[in-house]
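Taking it in order: structure first as structure tokens, then the write-up.
Right, chain A next:
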Amino acid sequence: MCGLLAQITVSHYLVVGAVLFVTGVLCMATKRNALGVLMGIELLLNGANVNFVAFGSKLLRADALGLDGQLIPLFVIVLAAAEAAVALAIALNFYNNHTTVDVDKAEELKG
Partner candidate 1 sequence: MFVDLSTIGLVWPEFILILIAAWIYVGGTLAPGRTTWNVLAWSTYLVVFLVMLKNERALWHDVAAGLVAINGPLIVDYLGQVSRYGCLLLGLLITMIASRAGAERLATEVSGTIMMLVAGLMLVCRANELVFLFVALELISVPTYVLLFLGRADRASGEATVKYFFLSLIASAMLLYGMSTLYGVADGTTVISGTAEVPGIRGALDRLPAGHTSLFLIGWVMVVCGLGFKIAAVPFHFYAPDVYEGTTNINAGLLAVAPKVAGILALIRLVLAVVPADAAWGWPLMWVLAMLTMTWGNVCALWQQNLRRLMAFSSVAHAGYMLIGFTVALVAPAAGGVGATLLYLTVYALAGLGVFAALAYLSDERHEVDGVAELAGLARSHPWVAGALAFCLFSLAGIPPLAGFWGKLALFTGAVRVVLAGDGGVSSWLLVLAVTGVLNAVIAAAYYLRVIGVMYFTAPVTRVAAPGGMGAMLGTLACTLLVLVLSVWPGLAFRMADAADPLLRQARPAVVAAWRMEASAAFAHDGDLAGRWQKGGD
Partner candidate 2 sequence: MTTGHLLVSTILVPLVGAGLLCGLSRLGRSVVRRTALGVTLVTFTLTCVLVARFPADGVVGDGFGVTTWAWFGAEAPWNIRLSVGLDGLGLWLFALSSLLMCTAVLVSWESIDRDEPLFYAMLLLLEAGCLGVFAARDIILFYICFEFTLIPLFFLIGIWGSEQRQYAARKFFVYTLAGSLLTFLSLLAVVFWVAQHTGRLTFSIPELTASLRTHPLQPVSWQLAVFAGLFAGFAIKVPLFPLHTWLPLAHVQAPTAGSVFLAGILLKIGTYGFVRFNMAMLPDATAMCMPVMLWLAVAGILYGALVALAQRDMKRLIAYSSVSHLGYCMLGLFALNRLGMQGGTLQMINHGISTGALFGLIGMLYDRYHTREIRQLGGLARRLPWLACFMLVFTLSSIGLPGLNGFPGEFLVLLGMFQRAWGDAPVVESGQLHVISVLAVSGVVLGAWYMLWLVQRVFFGPLREPRAAAAHPITDLKRHELAALAPLAALVVWIGMHPAFFLQRMAPTLDGVTAVTQESLRNRAGSVARMPGAPEPDVAQVVRQEGSTRVR
């Protein structure tokens, strides 16, 4: 094990996860295109996935439980795929009504 890796702990991964999460939030907040927003969501989910993997890794923690930390992201990835499918249908519907996928055009309902 080279020295550099030995210094890397769970906390480093947590920072990566947090950065991904915050990036995702920022992406959702700033992107106007529906597909861009969807990408932001992927970032959010993957931020959480990094956490799961890091916590579950035997390499990083001696007392880690093992495989389940790596299995959970698989579930999440499958779910994200399912959601992307629904998202496409919704975006298409939005496009049919608004002739754009710019979510800023969703401004009729307020009060």
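Following the convention adopted for this analysis, contacts are C-beta pairs under 8 Å (C-beta built on N, C-alpha and C of every residue); 3 or more make two chains touch, one makes a residue touch a chain; residues count from 1.
Keep in mind how these were chosen: all candidates are chains of the complex that A comes from, given by their letters.
Because the structure is predicted, anything quoted here is derived from the model rather than measured.
A.B. asks: Check 1 or 2 against chain A and report the one that touches it in the complex.
C.D. replies: None of the others touch chain A; the one that does is 1.
A.B. asks: Flag every residue of chain A that touches candidate 1 in the complex, lowest number first.
C.D. replies: On the chain A side, the touching residues are 10, 14, 17, 21, 24-25, 28, 34, 37, 41, 44-45, 47-49, 51-52, 54-56, 63-65, 68-69, 71-72, 75-76, 79, 82-83, 86-87, 89-91, 93-94, 96-98, 103, 106-111.
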